[in-house]
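Heads up, one of the protein chains got dropped from this complex, but the rest are sitting where they should.
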Amino acid sequence: MKKIAVCYKWVLNDADIRVNEKSRELDLEKSKPQINEYDRNGLETGVKLKALFPEAELVGVTCGPDVEPSTKDALSRGPDTVYFLNDAALAEADSTTTSKVLAGIVRHLGNVDVVICSEGSSDVYAQQNGPRLAALLGYPSVSYVSAVSVDGDVLTLDRKLEQGTETVTVKAPVVISVSPDVCDAPIPSVKQILGAKKKPAHALTLADAGLSADAVKPLITVNSVKAPLSSRKAVNLGEDVPEAVAKLVKQLAGEGLL
Amino acid sequence: MFLTEDQKLIQNMAREFAEKEVAPIAADIDKNHRFPAETAKKMGELGLLGLTIPEEYEGAGGDTVSYSLAVEELARVCATHSVIISAHVSLGAAPILKFGTDEQKKKYLPDLASGRKLSAFCLTEPGAGTDAASQKSEAVLKGDNYIINGSKVFITNGAYAETFIYFAMTDKSKGLKGISAFIVEKGFPGFSVGQVEDKLGICGSSTTEIILKDCAVPKANLLGKEGEGFKVAMQTLDGGRIGIASQAVGIAQGALEAAITYAKQRVQFGKPISANQGLQWMLADMATRTEAARQLTRHAALAKDTQPRFGLEAAQAKLFAAEAAMWVTTKAVQVHGGIGYTRSYPVERFMRDAKITEIYEGTSEVQRMVIAGNILA
Partner (left out) sequence: MRDIWIIAENLPWAGTLAAGAASIGKGAKIVAFVNGDEAEAKAVIAQGAAEAFYLPLPAAAPWEGYAPALAEKAKADKPALILLSTSRRCRDVAAQLAAVLDAPCFSEGKNIVLTESGASVETMLYGGLAVKSSSVSAETVLVTVGAKDFEPLPADASRSGPVGTLPLAAGPVAVVGRKPRAAQTVDLAAAVKVVGVGRGVAEEGDLAIVRDLAEALGAEVGCSRPIAEFFKWMPEECYIGISGQQIKPQLYVAVGISGQAQHYFGIRDAKTIVSINKDKESLMNQNADYFIAADWKAVVPELIKAVRGA
């Protein structure tokens, strides 16, 4: 195994997104971008794979409208290098476009044995990029991977499905999409953070990915993004604990829930 | 102050660690006076215990600003964790890096920088606090060893450290110029840990007495030259004060955030108490003092990285930040009212933890002496 690529997304930290009570619109001002939490498990899967093939190159891959600031963070999590494609045209990219760009980057890299994606991203959670990428590259797709082992260029993978676990074998090259339980994603150490600047990050253009500006034009028109109105009553039962508990029990008993 | 990308990433990392791993145990280690051995080990793995030690000694080779950011982030959720780092990095490891011989650095720093061993700084004695010249600890050279007798009090990390910077008189007649510094290992014969203190705050940290009884310390473990101990101590404390100032800023920040959250949710007379201007002004002053303390502290950290002398900046930062932390945390309890006085909310812990920042590594009065000495010189 010579080259392993891990795709990651630079997404807003949804913990800091607020909803404007009146307009129901999202207030993104306090939210900073971060590496999609699911992708941190993907990056660590890459690190673990590389540990078995020390001579292999581990490459981080990302694209988006403003992804350059992600590279050091990504490099601190293990890759030897990052290839990023920054283009304002990708601001409204959906999986159709994103997977084309990622496929273009993987082709540009050449000879990638394993492409690792995570199960989804914390913003849209579409869960499409891995299988789409596989189809575009003509690689086999193995999704929902919860365990990885390798013998030469044959991967044995556990897939966690609704019915249970399916164990498959597949020969590289392959695209795998990993679930968060595939491995823990450690917090990078100070050494890893400071070491990131010694590793290269390469900027790519759409042309490098073999794409024209037309090819990444958004297919989808966004009509609105609004927080749904909660249908829940949010009744505050008060701060006096015994009194609040009494009210609650009465209420639940009334609804036939006790 | 503008932070570099590296500094921001280290800050994020420390925050993630603090929130994910430290916050869940902060109340417990305080309540049960439990040293957080497991998270201390993880701090070593993350490089927080060797943040400013060069890479050649297994450290992370980071700058003092990054160190200050990390200490602040930990103190924001748990002051105990921040003092474990600060006492270890600034007081235990830093003097070996600054004054140690090549052999001493190679022998001791890798274990300290990687966090395999913790360190501590032993200067204070029952009769020698600010007045360091009144040391009773005495070191007498006999053959290849110094034989040290004495005891130290209030030693942070005392029961968990394995490497100690110990100060003792090698020539009583010379006063401050008769003090020398030594690297003492836990395993040396005659070393023992004495009384464990029961404290008002930073309750998870280990604060103990350290006793040396006819303790034979190899001549090679003299740190700096004979008689240079006071210089070692003072210059080390200059650096240490940046750690304590950072700790104070973090405590103030934690208390400020808790007060803001509570003020927005606590409803009295039909509206959140944050709607009252009296309370708004209190929060505004808390936020402003915290930020002023933060800027002075980062300025001092930058001074340490860029100037030969930074004692004035460090003393000013420590003085201001400690007093700000005490003020802000007291106000944070006030914002909470009666519930703030209970352990249901973390603000009473922040208030208890803040007090020590006005005392250790030079009381606020000592900081004023240092500042006055500098500006009048």
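Letters A and B name the chains as they come in the text, with residue numbers starting at 1 for each one.
Going forward, a residue touches a chain if its C-beta (ideal position, glycine included) is under 8 Å from a C-beta of that chain, and two chains touch if they have at least 3 such contacts.
Given the structure is predicted, the values throughout are model-derived calculations rather than measurements.
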Absent chain's touching partners (shown only) are A, B
Residues of chain B (touch criterion as defined above) contacting the omitted chain:
20, 24-25, 27-28, 261, 264-267, 344
Missing-chain contacts mapped onto chain A
14-15, 17, 19, 26, 38, 94-96, 99, 119-120, 122-136, 140-144, 156, 159-171, 174, 179-181, 219-228, 230, 232-239, 241-242, 244-246, 248-249, 251-253, 255, 257-258
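The rule is short, and it goes like this: only the chains that are shown with their structure count from here on.
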Cα centre of chain A to Cα centre of chain B, whole Å, reads 39
Residue set of chain B touching chain A in the complex reads 5-6, 9-10, 12-13, 16-17, 20, 45-48, 50-51, 55, 60-62, 66, 70
Which residues of chain A touch chain B in their complex?
69, 72-73, 76, 187-194, 196-197
